[in-house]
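Missing here: one protein chain of the complex. Every other protein chain is in place.
Per-chain numbering from 1; labels A, B and C assigned in written order.
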Amino acid sequence: MLNVGIVGVGYWGPNIVRNFSANKNTNVLMVADLKQDRLDLIESNYPTVETTRDVKDIINHPKIDAVAICTPVFTHYEIAKAALEAGKHILIEKPMTSTSAQSEELINLAEQKNLTIMVDHTFLFTGAVRKIKEMVDGGEIGDIYYFDSVRVNLGLFQHDINVIWDLAPHDISIMDFIIPHKAEAVSATGADHVGRGLEDVAYMTVYYPNNIIAHIHVNWLSPVKIRQTLIGGSRQMIVWDDNSPSEKIKIYDKGIEVIKTQDQIYNTLIQYRTGDMISPNIPPSEALAIEMAHFVDCVTNGKKPISDGHLGHAVVKILESSEKSIKNRGKEILL
Amino acid sequence: MLNVGIVGVGYWGPNIVRNFSANKNTNVLMVADLKQDRLDLIESNYPTVETTRDVKDIINHPKIDAVAICTPVFTHYEIAKAALEAGKHILIEKPMTSTSAQSEELINLAEQKNLTIMVDHTFLFTGAVRKIKEMVDGGEIGDIYYFDSVRVNLGLFQHDINVIWDLAPHDISIMDFIIPHKAEAVSATGADHVGRGLEDVAYMTVYYPNNIIAHIHVNWLSPVKIRQTLIGGSRQMIVWDDNSPSEKIKIYDKGIEVIKTQDQIYNTLIQYRTGDMISPNIPPSEALAIEMAHFVDCVTNGKKPISDGHLGHAVVKILESSEKSIKNRGKEILL
Amino acid sequence: MLNVGIVGVGYWGPNIVRNFSANKNTNVLMVADLKQDRLDLIESNYPTVETTRDVKDIINHPKIDAVAICTPVFTHYEIAKAALEAGKHILIEKPMTSTSAQSEELINLAEQKNLTIMVDHTFLFTGAVRKIKEMVDGGEIGDIYYFDSVRVNLGLFQHDINVIWDLAPHDISIMDFIIPHKAEAVSATGADHVGRGLEDVAYMTVYYPNNIIAHIHVNWLSPVKIRQTLIGGSRQMIVWDDNSPSEKIKIYDKGIEVIKTQDQIYNTLIQYRTGDMISPNIPPSEALAIEMAHFVDCVTNGKKPISDGHLGHAVVKILESSEKSIKNRGKEILL
Partner (left out) sequence: MLNVGIVGVGYWGPNIVRNFSANKNTNVLMVADLKQDRLDLIESNYPTVETTRDVKDIINHPKIDAVAICTPVFTHYEIAKAALEAGKHILIEKPMTSTSAQSEELINLAEQKNLTIMVDHTFLFTGAVRKIKEMVDGGEIGDIYYFDSVRVNLGLFQHDINVIWDLAPHDISIMDFIIPHKAEAVSATGADHVGRGLEDVAYMTVYYPNNIIAHIHVNWLSPVKIRQTLIGGSRQMIVWDDNSPSEKIKIYDKGIEVIKTQDQIYNTLIQYRTGDMISPNIPPSEALAIEMAHFVDCVTNGKKPISDGHLGHAVVKILESSEKSIKNRGKEILL
């Protein structure tokens, strides 16, 4: 039985409380929040859970094995550091930290102390992403050519971060999970239409080895909600429409074949291939429940989480570099 | 009556021949092509039209007032120059030329000779684009925030040009037509998956004054065909789906309102506005027929074509600069 | 303050409990169900509500003003009758009763006792249906030509009723609410593929005066979920796609104009009209909360509910007649 403390029960935290409460192998001991009304809500729904307005009560709690950090990003580093130093495993909301230097420090600290860091990139635990990962790993897609993701809507403008830090962590984590290479560089562009210095529209290109290119379009000013990812491969291509109530993933047996004959040194022949489209049945499941079970499994059995600190750090590094590139109008930033 | 000569009747030329033949104010005198079988086809369909394998027969023809140039891009400049020097007005296939220096030279030549240059950016004459233009000019959209265009499909790889030169002229011309400012700079990225040095996937950001940002995604390796443009404005927003058989244009009465009170210097208040969506009825019409009539009107009455040499040049300049930016991984290129 | 008792907290009842509890003008005094585990659930969520396994405790409760009946259809009549005889107002789950004779008896009883009957046709309280009703009543649609509704999916087969009794009450209640005439006759067809004598696919035509025709297609064996209603009028036409996450309602300014000149007695001239499409913004709202408020208003102020016993009876009458018509392969049954 894993004893858990949860810090922050604003927007997302209650889902973590609910899922850790429902998991048979975990026990929610304590919940912390600065606001009493949020704690009152937890108390009325989970009468056995202790609550506190002081995060130290969780950090110093002798029976707590793991701490889930669901507070605003700028507080992640300090709470996580304290928790690790107190010997707790941590589950940390995405994005992992405000800077990549902070992420790196946390990773090192966890490694020294032999503790688990998992970042809450929930999308990696959805049926859709697991199916895509399975197909890429199984070779069905062939070599990946590109990864193109659009995540736009008339969005809730955030007070202190731009649209990249708000929306792109989803796409970056999925991209990093699926593409079997390490990102090399970033070029990003964007614009702010409110005059706060915080972009509300942004475009990021991420360069990978082998001419793999990834691109993410995030936008808080779109009249329609689009959640569409195209993945092109040498054998098959995927269209993932996360908005669609059914048939979210479509796999197209389409592609090109490049033929280079001796005679045609200067004239590469490109042939098209068009076959069936398959939309695999993806049984419904709650991603967060699967994620919690994975966290318990990793902590208990010393396994590496699929969304570990390194993935969390890679996401922050790309966010940070993209922001730098945007300020320099697309200038390449090496990762 | 305007006497016309047409150079090149490969893929697009026959449409020009057909439309000039159908126009009551134009008369197709002669058609030139290097391939006899293409000329045979013209002869059988238009028995009264003369044909030739030598473009000079058109250039030097004393009765021809205007020359339509529908040959491959790399030949545009020379033929156009010769035609202008011979005192002919020209209609030139898009993109206008292979380099912006060539476009500039043609513009100057035409101005000296008081001749008309029109570039065949047919999209500007479609009902959809004219409707969008009308709404932007009428103030219904408010200040433009962004222009985002996606033009992807499993495409015909071109032998000698990349996907930008093939597909983006459409989007760039539309963008240039609609946005009432001059583009300032470009940042572009892309990748080649065939090994020819010619990108098959590319992304272009175009910077305009007033924080207006434009972005174009072109891709020859997409399993699905997408032709979608989002235009965000301060008053209304447009979604244009050119693939849709009906309701191509949807205008959303959606947006944000930015409120800055004295008390809230540090905390800009952003409110959302959501109203009806309208899809205006756009009567069907053949864009090319309207374009031909516009060409005749401009030549005859000395008017400036909406797709004149300057627009054609702007397109080439952006293509050229984007290509340069791609080679430098997103580096900003000033226009 | 209206004191309410709720009978039946299986599938739908808990929503009624939740909404009556949330309503400031109602007070849930007691809940009855045959199953103790369902009552336990209510007790844990609503500690102040009394529970019982004997419906008589609610019927005879001196302080209860109104009874909500959320039990299986075949029990509605007896419970409703007892409640009315005990002087309680009733809110009754749809369909109102198993036979139209029962509905009629309940209506008469309520009228004698001056009590309110409201049937829980929740769809009538959705933003979409209220918008359609508003447009029809306001004359924007003109004369109604037809009402065509499709409600199909791979459905939960019911044990004791066919697909018509399961799905069609929605469509019939909406149709009856919107069409400003009384249905005259029914012709229905259907088939059973399981061998239970209960149709899983069915089609119903309902005849109204003035050549208005309504048609409903319900199907438990469709691989895809469709919820689409077309309403044709002499001035405008409506497409309502209840599956769509946004733009559920589209109003087309389309139609025909019939011209009869003296010369053309035998040759009526029909002209087409095509204008804009508008999708009105429908703010989200919980239909059930609005419905509960309406019930309280009707009971308190002696108003007639929009889904009163007469509407409930009309729905049952059409269901009953359709079933009879199906058994006679489409034979017209007068209503």
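Quick notes on this structure:
The criterion applied here is as follows: contacts are C-beta pairs under 8 Å (C-beta built on N, C-alpha and C of every residue); 3 or more make two chains touch, one makes a residue touch a chain.
Just so you know, these numbers come straight off a predicted model, no measurement behind them.
Here one chain is not drawn; of C:77, C:125, C:145 or C:177, the residue touching it is C:145.
Taking the complete complex into account, A:277 is the one of A:277, A:293, A:306 or A:335 that touches the chain left out. From the options A:143, A:253, A:286 or A:308, the residue with contact to the unseen chain in the full assembly is A:253.
Think of the hidden chain as still there; on chain A it touches residues 247, 253, 274-281, 283.
Contacts to the hidden chain, counted on chain B, fall at residues 224-225, 243, 245-246. Contact between chain C and the absent chain runs through residues 145-146, 148, 152, 154, 157, 159, 185, 187-196, 201, 203, 205, 207, 211-213, 215, 217, 219, 221-224, 230, 232, 234, 237-239, 250, 252, 254-256, 258, 267-268, 270, 272, 274, 277, 325, 328-332.
Simple rule for what comes next: only the chains that are shown with their structure count from here on.
The most central chain, judged by the distance from its Cα centroid to the centroid of all protein Cα atoms shown, is A. The geometric centre of chain B is 54 Å away from that of chain C, both derived from CA atoms. Shown for chain A are the residues in touch with two or more other chains, namely 224.
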